[in-house]
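A single structure is presented below for examination.
Note that this complex is displayed minus one protein chain, with the remaining chains in position.
Chain naming follows the written order as A and B, and within any one chain the residues start at number 1.
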Amino acid sequence: MTDQISETAAIPAAPLAERLRAQMPYWTVPALAVVGLLLIADVSTWSTLTLAGLAMGMLIFIMASGLTLVFGLMDVLNFGHGAFISIGAFVGATVLLALGGWTASESLALNLAAVGLAITAAMVATGGIGWFFERVIIKPVYGAHLKQILVTMGGLIVAEELIHLFWGPNQIPLPRPEMLKGSWVFGDVVVERYRVLAVALGAVIFVGLRFALVRTKLGLLIRAGVENGEMVEALGYRVRRLFVLVFVAGSALAGLGGVMWGLYDEIITAQMGLNILVLVFIVVIIGGLGSVEGCFLGALLVGLMANYTGFLAPKVALGSNILLMVVILMWRPRGLLPAGKG
Amino acid sequence: MAEPLLRLDGVHTHIGQYHILQGVDLTVPQGELTMLLGRNGAGKTTTLRTIMGLWRASTGTLHFADTGLNALATPDIARLGIGYVPENMGVFAGLTVRENMVLAARDGAIDQARLDWIFSLFPALTRFWTLPAGNLSGGQKQMLSIARAMIEPRRLILIDEPSKGLAPAIVDALIEAMRELKRTATTIVMVEQNFRMAQALGDSVAVMDDGRVIHSGRMSDLAADPALQARLLGLSLGVHQ
Partner (left out) sequence: MLRTLLSDDRPRSRVLAGLLILVVLGLALAPFVFPGIRSLNTAATICVFIVLVASYDLLLGYTGIVSFAHTMFYGIGAYGVAIALHAMPGSWGAVALGTVCGLALAMGLALLIGLFALRVQAIFFAMVTLAVASAFLILASQLSTLTGGEDGLTYRVPRLLSPAFRMVDGQVLGVRLDGRIVSYYLIFASALVLVLAMLRIVNSPFGRVLQAIRENEFRAEALGYRTAVYRTAATCLAAGAAALAGVLMALWLKYTGPDTTLSLSIMIDILLMVVIGGMGTIYGAVIGATLFVLAKNYLQVLMASAAASVADVPLLVDLISPERWLLWLGVLFVLSVYFFPTGIVGRLRERA
């Protein structure tokens, strides 16, 4: 296989204006950070908020990445994604609370192990439920957007009620493990320990997803499928199987995100899935359907926006994110980095 | 006369409420290039898509060698050794040229000898090998699409309007490449509006109108009969490009 350019004729570089235009989506994140700095004025507060925003963004990214791939690849609008978030949180919480000894211990290793087990349990549970959801609930309504929305919304409600059934009607507090509590203080800047974990995990998942998408045959199929599923089938690949895989992976990631979010908020409720779903939708729309990179940018923007407005004008926090979505869609109607359908 | 590799008998295809194919009977001889001609809306693309399983025939049968295609899903039809070059080329713009080709070579391993052969026909592909296919010009995308069908030996290749929207010089290059492909005795079904290309490459010809095949026979016979051309296609050879 040759990767060499065997002709000497140079390919003309795209004009500067066009290259800049292609890069602009990436600049939105620093741009927002700068705007935040100007409005908040105080550098240490800004730093704290920015780190908090990045952490929040990473967590939303984890949950949104599955949804955007599912939509991009399968053209399926799954409102039930929120159910996976909630269920993941509750399953993870159950495990974490059961491992009380480990979470209370002063050993970071034990703490992380507990979190790790909780996450694994959540991912297995939501992955499994996701498989069931795709085969039973979604498959009959492939291609029918209206029915998909209705049916998956119904599924979300049923899931919420089932959580009430099994775990009771109340919120469940979820304290962080001992060594993940508290923060490091650098001068006036406060860095919560748990948030560092969130950022690290989010980054690992982002890198992992990108690697899988760009370097593996499976990732290649997914990227091609997002663009033109029909052609991938015409090349001899069974795209339907790919759907199930992506759906299950997306559900598992949602479950993972649910646990992490539960620890972030230190409380879990049956409604949390629906509440976060709203943010996830905003992120997916901003990023561009089907694009993991766009999703990542969108999530960081939403995280930063939520934290900046949370400080500056708490009452309009959610509204500000909607405003952000409006502004970005006015600029790029298909999102920041759309994965392009056809 | 060569053995028919592909046979359609009384194929009807409905898309929603539209009855597009109204009883298509088509015989594609093995080892030859069969041209599928007809004016816009005659059902040529629908025929190819139905063969490929992208649209389902409502009645009628399709046979590829000994295998019935009616009940097969598109990936399985492709795996029988049928390649498809669609009208919009179906090139994955976000993937590099190399990645497009890797996908087409199903086991992932590209046969270097075949690749060199393809490069000799389509040199532009080497220049854009590691670049996104979206950067290619229309003609280059068409070449990539055909190259994807050629990277594996196929028993049948379906090509839909390869010359559409391309400059005459590129069409000449395509004709040359197609001649090369024909030398491998691959069976090809090609939909074309460009009669010059059709005449240059076609061995057999089938003309469609209103969802049916209204004429089939040898291309040489059609090319020699201007009156027949005028009747079937509303044009005569040599005047229309």
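One rule holds in what follows: a residue touches a chain if its C-beta (ideal position, glycine included) is under 8 Å from a C-beta of that chain, and two chains touch if they have at least 3 such contacts.
What you see is a predicted model, and the numbers here were worked out from it, not measured in a lab.
Student: Going by the stated contact criterion, tell me the shown chains that border the hidden chain.
Tutor: So, taking every chain into account, the missing one touches A.
Student: So which of A:V115, A:V239, A:L274 or A:L336 would be touching the chain we can't see?
Tutor: Of all options in A:V115, A:V239, A:L274 or A:L336, contact with the hidden chain holds for A:L274.
Student: Going by the contact rule already stated, which one of A:G101, A:G143, A:G187 or A:P333 would touch the omitted chain in the full complex?
Tutor: A:P333
Student: Give the residue, chosen from A:L112, A:L245 or A:L318, that touches the chain omitted from the document.
Tutor: Result: among the candidates, A:L318 touches the missing chain.
Student: Identify the residue among A:L20, A:L108 or A:V158 that touches the chain left out of the display.
Tutor: Final answer for the missing-chain contact: A:V158.
Student: Counting contacts across the full complex, list the positions on subunit A that touch the omitted chain.
Tutor: 77, 79, 137, 140-141, 145-147, 149-151, 153-155, 157-158, 160-162, 164-165, 169, 274-275, 277-278, 281-282, 284-285, 315-316, 318-319, 321-322, 325-326, 329, 333-334
Here, only the chains that are shown with their structure count from here on.
Student: How many Å are there between the centre of subunit A and the centre of subunit B, using C-alpha atoms for each centre?
Tutor: 42
Student: Under the touch definition given earlier, write down the residues of subunit B that touch subunit A in their complex.
Tutor: Residue list for subunit B touching subunit A: 52, 54, 73-75, 78-79, 84, 86, 88, 90, 92-95, 98-99, 102-104, 106, 108, 110, 112, 115, 119, 123, 126-131, 148.
Student: Under the stated contact criterion, what part of subunit A meets subunit B in this complex?
Tutor: It is residues 1-3, 5-7, 9, 11, 217, 220-221, 223-224, 227-228, 230-239, 339-340, 342 of subunit A that touch subunit B.
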